[in-house]
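Removed: one protein chain of the complex. Kept in place: all other protein chains.
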Amino acid sequence: MHVPDGFFDAPTSAATAVVAASAIGTSLYLARRRELDDRTAPLAGLVAAFVFATQMLNFPVAGGTSGHLMGGALAAVLVGPATAILCLSVVFLVQALLFADGGITALGTNILLMGVVTVLVGYGVFRVLQAVLPKRASLVPLLAGLGALVSVPAAALVFVGLFEVGGTVDVPLGTLASAMLGVHVLIGIGEAVITAAAVAAILKVRPDLVHGARRLPTATPLVVRTSPVATPAAPAAPTGGEA
Amino acid sequence: MSTPVLDVRGLAYAYPDGHQALFGVDLHVHRGERVALLGPNGAGKTTLVLHLNGILAAGAGTVAVSGLPVAKEHLQEIRRRVGVVFQDPDDQLFLGSVRADVAFGPHNLGLRGAELDARVMTALEQVGMAEHVDRPPHHLSFGQRRRVAVATVLAMQPEVLVLDEPSSNLDPASRRELADILRSLDVTVLMVTHDMPYALELCERSVILHDGTIVADGSTRDLLTDDALMARHRLELPYGFDPRTVGPAPGRAPAPAAPAGPTG
Partner (left out) sequence: MGAGHGHRLHFHGHSALHRAAAHHKVLALLGFMLVVVATPRGWWWAYLAEGVLLGGVVLASRVPLGFLARRMVVETPVLVFAALLPLIAHGERVDVLGLSLSRSGLEGAALLLVKATFGVVAGLTLAATTEPQALLAGLARLRLPHQLVQIAAFMVRYLDVVTDEMRRMRVAREARGFTARDPRHWGVLARSVGALFIRSYERGERVHLAMLARGYDGRIPLDLDRPQAPAVAPRGHGHAHGHAHEHAAAPVPALLTAPAEHA
């Protein structure tokens, strides 16, 4: 759920806003340098629309409850962490201003929890595993899934920590932590499976789109010919000129 | 012979993933011609189009527009000369209003103020969409969006208009209105299409692209009536359409039956 206004006290909201703003600033700088160029705006905008749409996708968890995709780890593996943070931040901004989903004073908190933490944890786990394990494209979906698996409870834990510091109600830490973790481990499993399968599906069709699987492009020599390749049925006769 | 508006020689191209789409294309289009580019899916038509204004850079061979080679240092001028109308108008209309979308191109060319306004309105009048200038594009019908997409390119006053599947997804009235508009324009046209009747109606000349090479180049009527050629390149005429029995295509610009009025 998106954190509403009044959930955390004013100092906590302000502090998370500062952290979120600096994360966005860093991402702007890094995205420009490393991940995208003049394509940033249209591509990131479409990826943001994609994240928004997937967050509307509810998946059944257990006992009639359902979770929705957060998409942090997925976006990070697909477009790189800096662009992912920008896209998710814009998603929360638009959701707060155009849909009143998530409080405007809690915007920083929402960006921090569901944008920055999920992206950094998800991508961090993904990268560490990638460094340790053999470098094979076939492993990318699995690693992305593991990143997603960890990212959701991690965000829940940060939420619990923030609540301890700046929550407006005195709830025992243990109770809150175990309740949040319990639910979010389940949601994390769903997020992991869907992230892994989605990355696998994308790798099959457009491997070049998966940031986490980029390889150097293979230079193949160009073939120059003036007629179509022979089709199995009828070897095509050259039909240059007029017909 | 005059310098061709489009002069493609030995063009070959492979995508970064290694898939080669063009294998040595030769194509010349002269001023005032309307040429249809036919070919089955996957023949390389869109790839060829993307070379004409330098979005893709030739792997081998050359492309020149009115004598100016398509190369990095001339890109801005090339993109002014070659106007590409993409297949899905939603890809082309990305700003908040018709005016902003049509102004985007000429603004990038450096036009400002009254000159820019005039350019925008002239282009919209050419496609009969002037009264919709302040509407958001996504509130227009599909046919209207396609016309605005054409206007976004006309506003740059290109020497050649390249259209990717201009008649796709249009209802018959919108399709006819667009044909009237295209006939009324005094501009060289290269039109990628699967719509054979449309090609015959609008283009005196057609070329067939198959497997990354030009396999036929001639009068549209001759090509469409060569059954063996058509079959060899997976081209088919729609049921009931016989180019032998269709009257001669109308010439250039019998003043269009004003494509006016909102079509809803």
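Per-chain residue numbering starts at 1, and chain names A and B are given in the order in which the chains are listed.
The definition used in the following text is that a residue touches a chain if its C-beta (ideal position, glycine included) is under 8 Å from a C-beta of that chain, and two chains touch if they have at least 3 such contacts.
Only a predicted model underlies this, so the values are computations on that prediction, with no experimental measurement involved.
*Asks:* What are the shown chains that the omitted chain is in contact with?
*Replies:* If we consider the entire complex, the absent chain touches A, B.
*Asks:* Could you tell me which of B:Val8, B:Val84 or B:Leu163 touches the chain that is not displayed?
*Replies:* Of the candidates B:Val8, B:Val84 or B:Leu163, B:Val84 is in touch with the missing chain.
*Asks:* Can you work out which residue in B:Gln20, B:Ser66 or B:Thr152 touches the chain that's missing from view?
*Replies:* B:Thr152
*Asks:* If the hidden chain were put back, which residues of chain B would touch it?
*Replies:* 50, 53, 55, 76, 79-80, 82-84, 86, 88, 90-92, 94-97, 99-100, 103-105, 107-109, 112-114, 116-118, 121, 125, 130-131, 133-134, 136, 138, 152-153, 156, 262
*Asks:* Which residues does chain A use to touch the chain missing from this display?
*Replies:* 1-2, 4-7, 9-10, 13, 24, 28, 32, 37-50, 52-62, 68-69, 74, 78, 86-87, 89-91, 93-101, 103-106, 168-172, 175-176, 179, 189-190, 193-202, 205-206, 209
Note that in this section only the chains that are shown with their structure count from here on.
*Asks:* Centre to centre, by mean C-alpha position, how many angstrom separate chain A and chain B?
*Replies:* Spacing between the chain centres: roughly 37 Å.
*Asks:* If we count contacts the way the header does, which residues on chain B are in touch with chain A in the complex?
*Replies:* Touch list, chain B to chain A: 10, 12-14, 16-18, 20, 23-24, 26, 59-61, 94, 208, 210-218, 222-223, 226, 229, 232-233.
*Asks:* Looking at the complex, which residues from chain A come into contact with chain B?
*Replies:* Where chain A meets chain B, its residues are 42, 207-208, 217-218, 220, 222-229, 234, 236-243.
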